[in-house]
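Got a structure for you, questions after.
Every protein chain of the complex appears in place save one, which is left out.
Every chain is named by a letter (A and B) in the order it is written, and numbering of its residues begins at 1.
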Amino acid sequence: MSESTSNPSDIPPDENGQEAEEPRAPQRVIGTPPPAQARTLLGEDEANGSAPVPRELPAEPDNPERAKRAERVVATCFIVSMLASIGFIAAYVGLQVHTVSSAANSNLALGVAMSIAFGGLGVGATIWVRQLMPQVELTEARKPMASSPQDRAEFAMTFTQGAEASGFVKRPLVRRTLIAATLPLAVAPLVLLRDMGPLPGTSLRHTVWRKGMRLLVYGPNTPLRPADFAIPGQMITVVPDGFQDNLDALAKATTIIIKFGPGELQPPTQMNWTVDNIVAYSKICTHVGCPVALYEHTTHHILCPCHQSTFDATRGAEVIFGPAARPLPQLPLGTDAQGYLIAESDYNVPVGPSFWERG
Amino acid sequence: MSKTTDAMDGTGRYLDDRFRGARSMRTFLRKIFPDHWSFLLGEIALYSFIILLLTGTFLTFWFQPSMTEVTYHGAYVPLHGIRMSEAYASTLNISFDVRGGLLMRQIHHWAALLFVAAIMVHMLRVFFTGAYRKPREFNWIIGIVLFTLSLLEGLFGYSLPDDLLSGTGLRITQGVMQSIPIVGTYLSYFLFGGPFPGNIIIPRLYVIHVLLLPALFLALITAHLFFMFHQKHTQMPGKGRTETNVVGAPMYPYFMAKTGAFFFFIFAVLALLSTFAQINPIWLFGPYNPSGITAGSQPDFYMGALEGALRIMPAWEWNVLGHTFAFNVFIPALVPLGIIFGGGALWPFIERWITGDKREHHINDRPRNAPTRTGIGMAAITFYGVLWLEGANDVIAAQLQIPLYLLTWIARVAVFLGPVIAYWVTKRVCLGLQHKDAHLLSHGVETGIIRQLPSGEYIEVTRPVSEETRAVLESNRAGAPQLTAPTAGEGADEIPAPGATGALGRLRLTLNRVLTEGIPLEDGHGNGHAERAAVTAGDHGQPAPDQGSDDHSA
Partner (left out) sequence: MSWIKPRRRHPAAGYAVLLLGLVIIGVVYAAIAGGGSAASAAMPGGPSAHDIAVGQALFARTCSSCHGMNAQGTSAAPSLVGVGAAAVDFQVSTGRMPGKDFGAEMPRKPVTFTQQQIHQLAAYIASLGGGPTIPSAAQVSPAGADMALGQQLFITDCAQCHNFAGAGGALTYGKSAPALTQSTPTQIYEAMLTGPEAMPVFSDTTITPSQKRDIIAYVTTTRAEPNPGGFSLGRVGPVTEGLVTFLGGIAILVFAAMWLTMKRREA
């Protein structure tokens, strides 16, 4: 950017009646490129500013007839845009929402109006620039980015003088104590964040499942008897009784149960944790915690839709493909006095994604 | 007419009496902007950001950032009676009970996607033209930071409605966070205020999304634009363009008009998309529930590479001494994007170290003239692209009927092989194009006129390339100053250049050779075709005339 020279006559005299002096720094001039490479050069203005400035931009476009036609096109675009904006306001006032189809109509009307309004402005402005403005190609000089050695030296001088004057360098006691003062002050805001959350403790190792808790079909929240779940190939999502509305609990305790035919379940499935060949696995993927619920009853694979970790439901949900490193934990099942399916205990390993303290 | 001029005169004087702005404003109005369509890509990002601010402000007037549960009885009938968070319910309200609400929501989301997409193509343009070189390294770093922040801003933004799809994304984020060694569980519990999902994450993300990150964006974008303004934009090579000038049209009225027109185009395109392309239909997802999930769970496209990285990773986990290293989670989370962002941020400095080029650069490179850089860029795009596609592998598998696991295996191979092949192919293509340029310069353009020589031979008449084309073809062939190390076989007694000694120095020399590989302009086998105009002596086979003042480089 150019330097500005102050005009002495604008600055009032100081209290001693002295006129302000010219600033000490020499007047800078916008750099001029080598003549051979310039085409149309933006001229340097005369210092007094009152001499007539030579014309830099042509006044008229190159092809006046074409410009006249283009003018009509541009005007049409702007008028269309104006009408569309009015249409937008009319659509807003006239069209109500509150149902899906009326929201669809309102969105369509408002959106079309807005698109045309902005599109008309854009097209009109583009044609204006291309057809109505004379085409120019001008050249401006670049200065090298580095300051001149003189400027650098002067800056360095000002800076070091100021540093000396401040005493920051010469007085190590105040400098060091200042730094020492800012250190705990900088740490304090981090400390203020401690109460953002509780410490995890051992809470990641347990879910809310306890001995005797009934399995409820999630949704209707009804308990289930083995006889209700008797067809091989069945699968359903279940949640612990009493926690069906607690999302924090469900994020770890949601479970799927699958019914198999006789002889289909193999080790390492814990057979004494099954009831009538009904087996329960955690629905929380051991990769990063998505619910893993795509059960293919022909292949006995449980597929997680997030990253395609695949577990073999007949073999203790061990991993057969994908990024999950550990099998789905199995929930020990039993039945209560009324014959409903219950958990015999909590999961014996932490459910869900791995963590540092898991081991 | 004259009344208007008088009024403008009066206003001008009024302001100038107070600000002394005439000279600096005049410089501003006359500022030259080079003209190339690819220079407008950054503007797409800039204006999308402004539109995001406008539509986002609209949304904040109705959105409730709260996870308190309510029972829904609003306009969307299929969800009547369902328990959901206030955040979700208020988003349904905006979509169905506020006039223009759905349109504003959709524009906001499409603008977010366009914002990130524009940053990507703009960044690639800057990379492939070498516009990140001195003096623009800081602006490049700011750009990388803006890119990273935009990913976070988008992630937090689309998680605010607390719907099934974005809630699943938060679950994955939490699972990844939890896997970080030593601090993972603490970070997770602090961010979510306890176990997942807790009841405070949405309000916290809201503040970050609406206040903290936009403030950072405003500051960084302002700095980005100011630096570009102060250093002047780069320009494409051409006739009359040198390292010490800018050729184009002035800010007033040309650039202002063009940039204004482009702003309207961007707004129009966003409005069109929001009218005819439904985005993020949260009423179909349902409110977030950690027991439910949808097939085809993907984040927004800009997180696709992370998602793909998580899918592609084999099941590696170490359990040792009571602690778990979940490599299968934190490697994909940190490594691929770490390479891209870290590599990207460091690239200007790496290239400078290899080439030893300390000059200022204001003329863009043609990508073919920097074949190694272009090859590395294409390799990075391939790497990112393979991960991106893998992130959509279940959708691709379902739509194109390709087995799911096969796609993952292909991706596991392609993520390593693809970049190598891309680098090699790109480099060969660039060198081939350089051949073609050299051929054009030395042989001229074919005219289609066949002439028979007295000897009976038929030749095609060529004419020399136009001045403009010549300027473009010859651009930037000066190359970097050599490191002036002795070539093999020459005197081992010669003192090598500083920076070329030792193991690191030899590495530098090798990389230098690879990076500056190129086809010399003089092809050398002119075979006597007539009608070739004499080329100005001294222009061929030698470095192009001095294009900049070296003496100012540090």
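Assume a residue touches a chain if its C-beta (ideal position, glycine included) is under 8 Å from a C-beta of that chain, and two chains touch if they have at least 3 such contacts.
From a predicted model like this one, the values you see are computed outputs, not experimental measurements.
Screening B:Thr91, B:Asn280 or B:Thr426 for touch with the missing chain picks out B:Asn280.
Of the candidate positions A:Pro144, A:Pro291 or A:Gly352, contact with the unshown chain belongs to A:Pro291. Within the set A:Asp228, A:Asp248, A:Glu318 or A:Glu344, the residue that contacts the chain not displayed is A:Asp228. Mapped onto chain A, the interface with the missing chain covers residues 63, 66, 100-101, 103-104, 107-108, 111, 122, 126, 129-131, 135, 217-220, 224, 227-237, 258, 291, 293-299, 301, 303, 305, 310, 321. Residues of chain B in touch with the missing chain: 35-41, 44, 77-82, 95-96, 102, 106, 110, 113-114, 117-118, 121, 164-165, 258, 261-262, 265-266, 269-270, 273-281, 284-286, 289, 291-302, 304, 392-395, 397-399, 401-405.
Simple rule for what comes next: only the chains that are shown with their structure count from here on.
Taking the mean of the C-alpha atoms as each chain's centre, chain A and chain B sit 15 Å apart.
Within the complex formed with chain A, the chain B residues making contact are 20, 23-24, 26-27, 30-32, 75-77, 83, 95-103, 106, 135, 168, 171-172, 174-176, 178-186, 188-198, 230-232, 240, 242-250, 253-254, 257-258, 260-265, 267-268, 271-272, 274-276, 289-297, 307, 310-311, 313-317, 319, 321-324, 326, 328-329, 332, 360, 362, 393-394, 404-405, 408, 548-549, 552-554. Of all residues in chain A, only 1-2, 4, 10, 31, 33, 37-39, 42, 45, 56-57, 92, 95-100, 103, 106-108, 110-112, 114-119, 121-122, 125-126, 128-129, 133, 136-142, 144-146, 193, 196-200, 203-204, 218, 237, 239, 245, 247-248, 250-252, 254, 283-284, 287-291, 293-294, 305-309, 319, 321-326, 352-359 touch chain B in the complex they form.
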